Every structure is written in structure tokens, then in C-alpha cells.
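Everything below concerns the one structure shown next.
Removed from the display is one protein chain of the complex; every other protein chain stays in position.
By letter and in written order, the chains are A and B; residue numbering begins at 1 in each of them.
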Amino acid sequence: PLVRIDVAAGRTPEQLARISRAIHEAILAEYRIPERDYFHIVTEHAPGQIVAQDAGLGFERSSGVVMVQIFTQGGRSQEAKGALFAAVARNLGDAGVAGEDVFIGYVENTAGDWSFGFGRAQYVTGELAVPAR
Amino acid sequence: PLVRIDVAAGRTPEQLARISRAIHEAILAEYRIPERDYFHIVTEHAPGQIVAQDAGLGFERSSGVVMVQIFTQGGRSQEAKGALFAAVARNLGDAGVAGEDVFIGYVENTAGDWSFGFGRAQYVTGELAVPAR
Partner (left out) sequence: PLVRIDVAAGRTPEQLARISRAIHEAILAEYRIPERDYFHIVTEHAPGQIVAQDAGLGFERSSGVVMVQIFTQGGRSQEAKGALFAAVARNLGDAGVAGEDVFIGYVENTAGDWSFGFGRAQYVTGELAVPAR
């Protein structure tokens, strides 16, 4: 998976690393991918540049909202995705992020849509095994 | 929907907020989502870091180009998408962005691909109604 993490500026590098790690641990635990299948892009934003309301659910977010966008190959069940979302929020809670502040969007592609280096599609060449679903 | 808005640095926070709001109003009007289904990530870039040519259409963009990327669940018709694109450009025009400077890309996922808080997939749990199409 490739994970984009967008947050307001203000956390320390250590806090940001902990947030990233929390999300990665959730993916490792739920999707049983290799430990080193770890691809995150963190972007910090000035105040006001992240808007994240409650979609009508009836809660307030803080300025500490963590916007998580996960790009990964399709084929996993809704149950598996739901368990991943729960694990992400649980782990982020341990890292000091409130449940209200965890936003997740998920986008699917295919195994052939990834190249981890050298311009080779390693799931297609067989250099990497496609993670079990 | 999650909307990524990428622009060159230089606008005031008020101008950026107006651009975000213009796009949100277009989505509200065309897709009839809840007012608080508002999730935008604005990123400013140094000069030269956004390249946006004309795809051969024969016009010039300014440095004020607004790159809009909309992630939302699939199922809407091309007619609905086209009406959304038109409303985005119209509203951005009212916010001072020329039609030449409106670039839109659209990526679809499913209702189960969203968690608005607490690691729950609220369209699946039933906490949120899936927007009508």
C-alpha cells in the first residue's frame, strides 16, 4: 500500500513518525503484508488548509485531524477493510490521536499497478508474491 | 468526497478558503451530499512545481491554475459528473479563477472505502446514509 498522511503543521518529527508507524502496524497486522512493504508520504499543511467536518455524524474534530488515504490493490473483503480501519484508529489512539480525528479514504488498484524499484512491476515479474487476501 | 486542491503559493488564506468553498458548494449543489460532508486538503507549491499544459486544446493557463482531484464513491452518471465539473468551474469563476485555470481529475471508489472517524466505515455500519445517485 501507498499511504498519504496529511496533517496540520505543528507536530514534532517524532510525533509524525509515531503516527506513520501506528498506521503501518495496523496494515501489517490486518493485511499480513511484509514488514518492509512500507510506503508513506506525510504532508504538513498551514492552518485552514485541511477541512474535515463530520459528514453529519455529530462530533467535532480538533486541529489534530489525521487524513489518511490508502492506495492498495483490490480484492480484500469489506470485513477486512473494516478491520483495517478499526486497527488504524486504535493504533492512532495509542499514538495520541483521538478517534474523532481519524479520517480514512481507500482507493483500489491491481497488483500490476505497482513498481517498487527499477521500473519493474514486481508482482507481475514474480519477484514479489502478491499478498494473500 | 475527498478533494485535493493543489495551487501555486501566493494566494491569501481567505482566497484559498474561497476556492475550497466554491468547490464544496458545487458538490453540495450537484450531488446533494450533506453540508458537513466537507473534506478538502489544500497544498501550496513553489513556482514550477505544478505543470499544467492544455492537453492540446489551444489555450494558455496562468500561474493561478487550480488542480482539483476528487475522490468519491462511484455510481454517478457521466451526466452528473459533467454537471459537477461545470459547477466547479462556474463557482471557481465567481471566486476569481479563470476557466482556463480549472483542472479536474476524478477517482472513484465505493461506499465501504470511507471512514469518517473512529475507524468505522459509517456507510457500511448504517451510521450514515449512502448519498443518493
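Simple rule for what comes next: a residue touches a chain if its C-beta (ideal position, glycine included) is under 8 Å from a C-beta of that chain, and two chains touch if they have at least 3 such contacts.
Keep in mind that this is a model prediction, so the values were computed, not measured.
Checked against the full complex, the one of A:Arg32, A:Arg120 or A:Arg133 touching the unshown chain is A:Arg120. Contacts to the hidden chain, counted on subunit B, fall at residues 6, 43, 45-57, 59, 61, 67, 69, 78, 81-82, 85-90, 99-108. For subunit A, the list of residues touching the undisplayed chain reads 2, 13, 16-17, 20, 24, 34-44, 71, 107, 109, 112-122, 124, 127-128.
Simple rule for what comes next: only the chains that are shown with their structure count from here on.
Measuring from the averaged C-alpha position of subunit A to that of subunit B gives a distance of 21 Å.
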